[in-house]
Every structure is written in structure tokens, then in C-alpha cells.
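Here the complex is missing a single protein chain, while all its other protein chains stay put.
Presenting chain A:
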Amino acid sequence: MPNVAKGDGMRGLAVFISDIRNCKSKEAEQKRINKELANIRSKFKGDKTLDGYSKKKYVCKLLFIFLLGHDIDFGHMEAVNLLSSNKYTEKQIGYLFISVLVNTNSDLIRLIIGSIKNDLLSRNAVHICLALQCIANIGSKEMAESLAPEIPKLIVSGETIDAVKQSACLCLLRLFRTSPDTVPSGEWTQRVGHLLNDQHLGVVTAATSLIHTLAQKTPEDFKNCVSLAISRLSRIVTSSYTDLQDYTYYFVPAPWLSVKLLRLLQVYPPPEDPAARGRLNECLETILNKAQEPPKSKKVQHSNAKNAVLFEAINLIIHHDTEPTLLVRACNQLGQFLQHRETNLRYLALESMCLLASSEFSHEAVKKHMDTVITALKTERDVSVRQRAVDLLYGMCDKSNAEEIVAEMLAYLETADYSIREEMVLKVAILAEKYPVDYTWYVDTILNLIRIAGDYVSDEVWFRVIQIVINRDDVQGYAAKVVFEALQAPACHENMVKVGGYILGEFGNLIAGDQRSSPMVQFQLLHSKYHLCSAPTRGLLLSTYIKFINLFPEIKGQLQDVLRNNNNLRNADAELQQRAIEYLQLSTVASQDVLATVLEEMPPFPERESSILAKLKKKKPNVSDIEVVKEGKKSSNPPTLNNSAANTPEATPASAPVPVMAAAPAPVQSASDDLLGLSAGPAAAAPITNNFAAPASFAAPAAPAGGGGLLVDVFDTPPAQNNVSSALAPQAEENFFNAPAGETAPSGDTPASELDGRFAIKNNGVLFENELLQIGVKAEYKGNLGRLGLFYGNKTSYPFQFFTPTVSCPGELASALNVQTKPLDVNTVEGGAQVQQIINVECISDFVDAPVLSIKFSYSGSMQQINLMLPVMLNKFFEPVEMDATTFFNRWKQLNSPGQEEQKIFKATFPIDSDTSRTKLLGFGFGLLDGVDPNPDNFVGAGIIKAQSSQVGCLLRLEPNMQAQMYRLTLRTSSTSVTTRLADLLLKLF
């Protein structure tokens, strides 16, 4: 039919395209394009009277060239002209050019917003549609700001034709996604809900998309849509395929609309109204029934559309998670799909079933399919399907089938695709820990993991096995035995050496009675691997050796020989050299008693969430949801292994200075960011003090638990000294400070003393601790408001009486910061108890000093007083800003008055590392702008200080210089005082 129209409009374009296609080489093509570009340029420049048609043709050619992958740097103005033309075809090409090219040029958008607005207000429906399409396809912020208010009218006006309504709904949806604030709320939100009843199914489909997204933000506003959606859905699923005419797709009535409605319903809980609920369940049952009917067509389109609705219905059933019958039916249906000949269906069935596994109603039903899933794991030809099978096995695993599933996963791991190995290792490690048959099985499983897939075993996994072995004394002897055996393999993975070294260092004595694993044999076995290992592992082994000196005095001589060996004593690696020297000295100088204390067996790790789980969550955010659901629902089935562990075993005195650990990615990404989540934090920290006793007594000068120092300025603890004592102690302590809050330690390279620095980039942690009291803090900030939760923990077994904390703002701070303290409910803190206090702060204007917290209480009859600074710094009221390079440079140039810029060139306090710096800047509150600075090593950032009186925009540039180990920091803000304060804060971080 439309063959008449195609191409004939622009013969020149067709000729050009043919020419390009006939080019034999890349060079020829480039030549032809250059020729054309020159031609177009001269046309655009020279002939002022170029008519609309020619303009259209040339703009089209430019578009074609652009789509071939070449850069286009002119023609925009001509496209803008076309766009404002009255002729539809010219306008259409103008819009197309802008829509395709505009991402690269936001200045252009400002230029055309006027024209778009004209079209939007035009009486000509086709012009309105073009404008809406353009807005919806670009959807930029600028457009949202100036055009969003125009669109709701189009949606609800009675005069608008259906096609425009459809476009307007989706256009508004797009703008809402770009910037929700620009979409005005109002009476139209009420009326848009009624579009669900519209005659025109195209309008209903578009409106449902819009409502679905709006309802996610403000479910209350669209609550009445639930019943409307149910009745619409009910009408569709009960209709015959002829009823809906062209909205029936391959015998399936309105599949797109059905899916959208089912998704909208997933925003809400099951309806409370029994009638609505009954009706919805009927719909869901009908959909499940239809799945059992013979297909009305053999075409794949029919089955796809039908199953699309079915899967979405199952998603809703899972979302509601209240109808056991439906859940089990869904599970059976998916079970059929598991063996379907269509790969797509098998894939989706595995995926959906994974969700069903997390429901208590269907978990058992899912487990019945275990064998099928295991077969899938072994036989599927597509790795993405096998991946789903792994996920499902992981999801359906519980105490009853853990042994079998873990065994199957281990077996599969031997041949698994490289792309999924690491994740599988994490999953096996988690399952083994969560549902252990017994601890020996657990240890065996993890060692098997290391044996089979050592390269994919991340630090978290082997840290974890050590943590568990240390915490469970019934498995220590066994662990020592099996690592000893594992190490005897001729080729054994370095991770195995690490675990072996660590465990034998702690528990080698438990197997030393056997002649085959006498101290000397153990030592020689480990040392035979020494030369093949990387420096960090060697460091760990040196720590093992010093532990051996304590455990096995009889081989002290040989061990000292190793330490004394020039390869170690003069090793180019500073860490190894230092260890060798220090350990040698320690073993020579210290008496056996001192050694025994310093090198005592590791105390148990505090119990906390598995860091492996955290790692998996980080890797696969969607998995974590399942996990959370599961933990919440199956309280009858709690994790059995004691969930004990600090992030890393680096708190051990023997291995504290191992750089590999310090550099290990800090694994736990704050599991709970809300204030409530914290309460467990500091409490869990308390026992550590005892654990810590040994190294602390050894390293007394660096431990801040300064006895009588009741007036402790926490910001003023002396920095770590580079001698053996502090090398052992403060790092361990850093871990201890960080660990309880479940927080990321900034790569472990921040000395514990840098409280100021640490709290500048994090909100949670231990603020203060002495032998009586521990104070944990957890803070949240939004805009100019902040909320701090302080947790006072009584570490003694006697009560603190008259416990009164007060917060004050000295001097100028009083007018800059508004602090409200909720008084404590009690004035006695019982022994071992913890009380919480909430402090609200509001930033009025910028400030320098921190509020002072002073605590008075009576302990055993004597009054105690503690004064500290609260970690409230200016940057806490800092919010990141995103902008493009042009905006950034414009603003940068505007801030050039004296005092607005602060530049500091300084020596790096910490090793320069791009990722760490990034984390710090983000933690500090900057939005990092990538690609603005041509040098990828530099950081460019922007943010706004949200004080109540004023908002101060801040721009930053940080240039590290690796050779010199220096930084240049440049800050520009509109306020001198802000610039200075932020620069000071930042300086301490790098």
C-alpha cells in the first residue's frame, strides 16, 4: 500500500545511501561521507533561500551519517528550523533529528523548548503528538521543568482525542521518571485513575503504565485504582478473544494491558474488601486454568502472550503471599514448564520458582522439583539457564536438602562456566554455613571449595571459615587435621596455604601429638609453600611462625633461622622485612610468659552477619531481597551456625599487620542504615574489649582506653607509631571500632586515631570508649536536618546512677546549629545495659566547631564526667549534585571572586588509591562527575550545603600526583567560610 510514499520523497537521500552501500572499503565510505558533509555544509552556509524540502533532505542525510557512527557537528540549526516549520513532514524530520541527536547537546534543548511548547498547545493533533513523542523520547530535566505542567490537561481534558491521550500519559510518565518534582500534583491525579474505565483499550494501557509508576511513589493517592484495575482485569480474562477485536493478540485478549494491570496490583497489598479480593482470586484462578487449556494456536506468539500474563499473575500471587492454594498451583504450573521444550519458558520458570521458594506456603512444593533442577544444572546448554538453576537450588535449600544440594553444586563447580564460578562459591559457602550438617562437614565443604575453585574463593570466604573455626572449639582439632592433610597435596592453592597457615598457627598444637604431624613436620610443610606464595601470604606465614615459636618452643631455633634469613630480614617488601625484624626481636627479647600473652590464641569473634552474605548481596542486589524475605518468614528455621564474625580475622595479634588483609575490600556494606538497625551494633562490640586484653596490654601506649582519663578528647588521640607495638595494636583496634557498626572500614588504612576524619565520611561507629562506658553513634542526615542516635553502653556490672548527658553548642555555634536533645527516659543505666538517646540537629548556617556532649554520672559512689565532641560536621548537611561538564565549567568560572576558591597542595597521609578516594569523596557527600576532567585520575565533584538560611553550592577538583604522593585540592563555593571549613575537613581525609 504505502510503497508510493517510501523513499520517493527524497531521491537524493536514496542515492546517497546506495553510494555508501556500494563503497568497497571503510576508506571509500569515509571519503564519500566527507564529500557529502562538505556538500551539505556549503548548502547550509551559502544558499540562504534553501527550501524546506532540501533542508529536510540534507538533515536526513546528516542523520543517516550520524547513525553510521560518525560525529555530526552542524546542522542542528537547520533541524531546529524544520521543527518549527508548519509542514508536517518537515516538522517530523526536524523532531526525529533532535530526538536522535539531542543527548549530546543539551543547549539545543533550551533552543527548541519554545517550539515544542507551541506544538503542544497547537490545535492540530498530529503536531501535538510529535511534540509529545519528542518530549517522551528525550525526557530531559529542562523539558520536564518547562513542559510538564502542560501535559496533565491533555490527559484529562474531554476534548483530547485518544491518540493524544495515550501519548500524553506516557510522556508525563517519562517526565515523572526524570524529575518527579516537576510533575504537578492536583485534581488530575484523581481523574487519571478513571481512565482505567476508558472505552479505548490503548488509552487504558497507557494510563495504567502512568498510574503504576505514580502509585509506586504515592500509593495512597491511587488506592481507588485497585478496585478499578481488578474489575478491568476481570472483564479481560473472562472475555472471549473476539470481544476485544484488535486488542486481542494471537487469541490472547489484551495481554499488554493484563500484564500492566497485574503489575499495578503488585504495588498494593491484597485488597481488604472481601468482594474485591474474591474477584481478584477468581481472575488469578482463571489465568491458571487457561494455562492448562489446549493452545488455541500453535504459534509461539500465542503461547508467549498467554504465558506472559501467567507469569505476571504468578508474580502477583507471590507478591501477596497469602493464598496457599494459588501459591501451590503456581508452583505446579512452573514445575511443568521446567521440562518444557522452549528454553525461554524453562528459564523463566526457574526464575519465578526462585521467588516461590521464599514463601513459606510454597517452599515445600518447590523442593519437590529439586531433581529436575539438578538435571537442568547438568544438562542445560545455555549458561544463563544454568545460572538460574543455581539460583533456584540456592533458594530452595534448607536443612533437609543442604547436604545434597551443596554436593551437587560442588560437583558442578568443577566444570562450571568461569562467569558464574565466583558467585557459586559464595553461594556454596553461605549454604554450608547456614545449614551445616555438622561443623566437620562445614570445614570439609569450604576446603573443597578452595581445592576446586581456589581462584574464585574471595577473601570473605576464607576469612569466614577461620572465624568459625576460632569460635567453635569442638571443630578446631579437626580443622587442623584436615588443613594439614590438604596442604600435603603437591599443588595446593594459595588460599589453602592462607587458611592452613592461619589455622595451624592457632591450633597446630592440637595435632602435634601425632608423629606424622609433629611441630617440625607442620613447619616444614608450610615452609615448603613459602617461596611460591605472594608477599601478603608470606606475611601471614611469618605470623604463623611467630605463633609457632610460642606453641612449639622446641623448634624455636629453626623458626628464628627463617626469620633471620636475609630473604626475609632484608626483603624488598617493607612489610615482610618489618615483620621478620619485629618477630625476631620479639622472640629473642620477650620471656616465654610475655610471648604466651602476646601470642595467645585468638579470642572468639563477635557474632554478626556473615560477611559472605553481604558480599553476595552486593553482587546481586535481587538475591538479597529473597534472602531477607526468607529470613523473615522462616523463623522456625534459623541459621544454625553461630553467626559469628568480624569482617576479617585481621584483629588477630599475629596477623594484624598483614597488608593483604588491610587491603582486602572491606566486605560488609552497612547492612542496616536505619537508626533502629544500630542497636545491635555497639552491644556486640562490648565483648571485644576482653578479647583485646592481650594485645592491649602489650601495646599499652597506643590503646586509648586510658585508665583515669575521664576527660578524653576523642579527636586528639595520638596517631599510630610505626613500631612493633602499635603495628600490632591500633590496626586491630581500627577493626574493632569499625566492625560493630557493620560498616565499611575505609580500606583499613585509616589509623584509629583519625576520629575526625573517619566520622567525616561515615555516620556510624563507636564514638568513645573507656573501661566503664562505650558510646556508639548512628546518624542520618537529610537536607539541613540530622538525627543522631547515641547508644550508651554500661560495660561494668554495676549501675550508673544519675546518668545525665547534655549537649551544648559553644559560642557562635549556638546560632548556627539548632540542637534538640530528647532527655533519657531513665536516669540509671544498669550494669551491662544500653540506653539510647536521640538528638535532632538542624543546620541554620555554616559552622566550624562541633557540639559538645557532656555526660555526668555516678559510678560506685563517685561522680564521673566525660566531655566529647559530637561528630556533627558541616559536610553532614551536604548533598551531592549531578551536572554535566558544561554546567560544571560555567559554575566553576562564575565562582572566581577572592575567597571563593581555596587551593591546598599537600602530602598524602594515606596511600593514594583511586577507589578509596572515590569512596571518601562520596562519603563526604560530593556527587562525583565522571568524564568532566580529561585526566581520569582526577576527581571532580559537586554538592550543596543545605543550611536553613542559605544553600551553598560547592565544586571540587582533586588531583592526585602518584609520583610525588601529593594532592592538589581546589574547592570553589560561594561562601568563604564554607570553602575554608570544607577544605579543612577534606584535608584530613587524604
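Just so it is clear, a residue touches a chain if its C-beta (ideal position, glycine included) is under 8 Å from a C-beta of that chain, and two chains touch if they have at least 3 such contacts; residues count from 1.
Going forward, contacts and distances are computed from a predicted model.
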item: Undisplayed chain, where the name is taken from the UniProt record, one of "Vacuolar protein sorting-associated protein 29", "AP-1 complex subunit gamma", "Histidine-containing phosphotransfer protein" or "AP complex subunit sigma"; value: "AP complex subunit sigma"
item: Listed residues A:46, A:69 or A:274, member touching the removed chain; value: A:69
item: From A:60, A:83, A:479 or A:841, residue that would touch the chain that is not displayed; value: A:60
item: Touching residue (missing chain; options A:23, A:80, A:126 or A:966); value: A:126
item: Listed residues A:256, A:523, A:791 or A:990, member touching the removed chain; value: A:256
item: Contact partner of the left-out chain, one of A:83, A:98, A:155 or A:201; value: A:201
item: Missing-partner contacts on chain A, residue numbers; value: 1-9, 14, 17, 21, 49, 51, 53, 60, 63-64, 67, 69, 71, 87-90, 92-93, 96, 100, 103-104, 126, 132-133, 136-140, 163, 166-167, 170-171, 173-174, 177, 201-202, 205-206, 209, 246-247, 249, 254-257, 259, 263, 301, 304-305, 307-308, 311-312, 343-344, 346-348, 381-382, 384-385, 387, 622, 931
